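Every protein chain of the complex appears in place save one, which is left out.
For subunit A:
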């Protein structure tokens, strides 16, 4: 039995993306879910499953109550921060494919800028397994995601001769894409490589413009069977392959203790599963949504997923590889660096638009889109395909 092609994304929805939503996270979640259901041509009464992130502040039953969903047959949560994004769709697809539920909504909503900011220093840990893991790092003032990523970025630079400019070209490309996306926070505000280089240090070797913005907002996705999706108003976007994965000696962004720091084995494993389960190769993908919380990990993902060889991502990007007209257009919506940081869920929605052919920065003739979730943590990925 395989999951491939059994389930589809039938609707996508979102709130506006801002720095201060001015309303509760539960309200953002409910608004996004209602928007996605409208897009799918379904009503809350059709929903019998909900999936979100462990990190989300709004429980499934709270969303159920707000939406007036009569009852849930399936509910689950996926852990490990932004690594959960594609995992929510994977869980929903499995529930649909096995008949555990008919219509599952995946949601993520937060006031990540006006409320609890992930970019601020984490100061304490409990003595559970996660707290103990953080305790090898936090006491040294090693307390932010930017710092944790920068540690691997430095080693990557050392191993392959990559430079800050190589990272900067990712930020420039994302902001160029966002500049033509009216929903993007950075709509109409492209940047230059010089501006990237001149932006202040956050954690050397990362400049300010290597870091995604912090955002308020919500995104929801409606997953149902491929069969049912065919009867709904929007062209079905098939879940061709879905995977979650970890690497050896996996930690939460602290993969420093064994092996190669200039690598992201978890997303490598996810990629291998996606290619195997879909029967596709990197050449069969017309555009990719690569989780871009910090620029260096876009380079590492290009390598882990097989779009280029080890240490070659800098050249790939310098040659225009990730531009809209490049070999592999990456994040046509502007990504989390340019559109908004909604923990990767806005990227999945862009993947759906690319397959539908409805993106403001549409890549021609899209048949397959690869989408990844947060890296450096246990992660997940999807291949979305036209029916």
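Throughout what follows, contacts are C-beta pairs under 8 Å (C-beta built on N, C-alpha and C of every residue); 3 or more make two chains touch, one makes a residue touch a chain; residues count from 1.
In this text, contacts and distances are computed from a predicted model.
Of the names listed as "Oxidoreductase", "Cytochrome c oxidase subunit 1", "Hydrogenase iron-sulfur subunit" or "OB-fold protein/acyl dehydratase", the one that matches the UniProt record for the absent chain is "OB-fold protein/acyl dehydratase". Of the options A:155, A:187, A:310 or A:327, the residue whose C-beta touches the omitted chain is A:155.
Within the whole complex, the absent chain has one touching residue among A:137, A:293 or A:356, and that is A:137. By the touch definition given at the top, subunit A reaches the unshown chain through residues 119-121, 123-128, 131-144, 147, 150-152, 154-155, 158, 200-206, 208, 249, 254, 256-258, 261.
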